[in-house]
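The complex is shown incomplete by one protein chain, all other protein chains being positioned as in the whole.
Right, chain A next:
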Amino acid sequence: AGISRIFGKVPLSLSQACLVGSDEGLQQKLAEAVLREKKSFRINIRIATSLPLPSEGDHLRPRIDLIAFMIDIKSKYSLRNVEASLAYVDASFFLGKVCFLVTGVGRLNCCSVEMSAIWKLREVYSSPVLFCELELEGIRVATAQRLLRMLEICAGLIPGVSALYFGSLMSRSANY
């Protein structure tokens, strides 16, 4: 499918992020927040409920620079959906081009997903986990800014900082 090859695409000056998750409304809001931010490069955000992406238009699609998987700990289904989608991502993406956005941790009384499952994802896929209550506007804006910065790095637009280097920085700081 489309995501499976990073290097098979002609690089454009457009960078592209893909948000994968079962809550389309929240994904839409986050995408809008990212697009509203002031930025010096062109970005495109693709929203998908699951992977693989449909294969039509494969040849027209620019490469994906960053995949953000969204999990709501209030919904067991959102975790299962992400777990199933991860199987369709090429291994090379896990060198700094994948992250997990976890919402709902502010409401422990409604939690359907145990924390150990989230830590396991972080370990198995060597990708950072960002906890963000995306329903709150302030946090949504802050998360959008972080994603924008990550996207800039993953698209190779920051000289001297590669996605892999940044990814390893994030995982080192998470252990302290």
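The rule is short, and it goes like this: a residue touches a chain if its C-beta (ideal position, glycine included) is under 8 Å from a C-beta of that chain, and two chains touch if they have at least 3 such contacts; residues count from 1.
Quick note on the criterion: contacts and distances are computed from a predicted model.
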| item | value |
| --- | --- |
| Omitted chain, identified by the protein name its UniProt record gives, among "UDP-arabinopyranose mutase", "pyruvate dehydrogenase (acetyl-transferring)", "Centromere protein L" or "serine C-palmitoyltransferase" | "Centromere protein L" |
| Identified contact with the non-displayed chain, of A:V34, A:V113 or A:L134 | A:V113 |
| Per the touch definition above, residue among A:K29, A:K74 or A:R122 touching the missing chain | A:K74 |
| Contact footprint on chain A, counting only the chain that is left out | 22, 74-78, 80, 108-114, 116 |
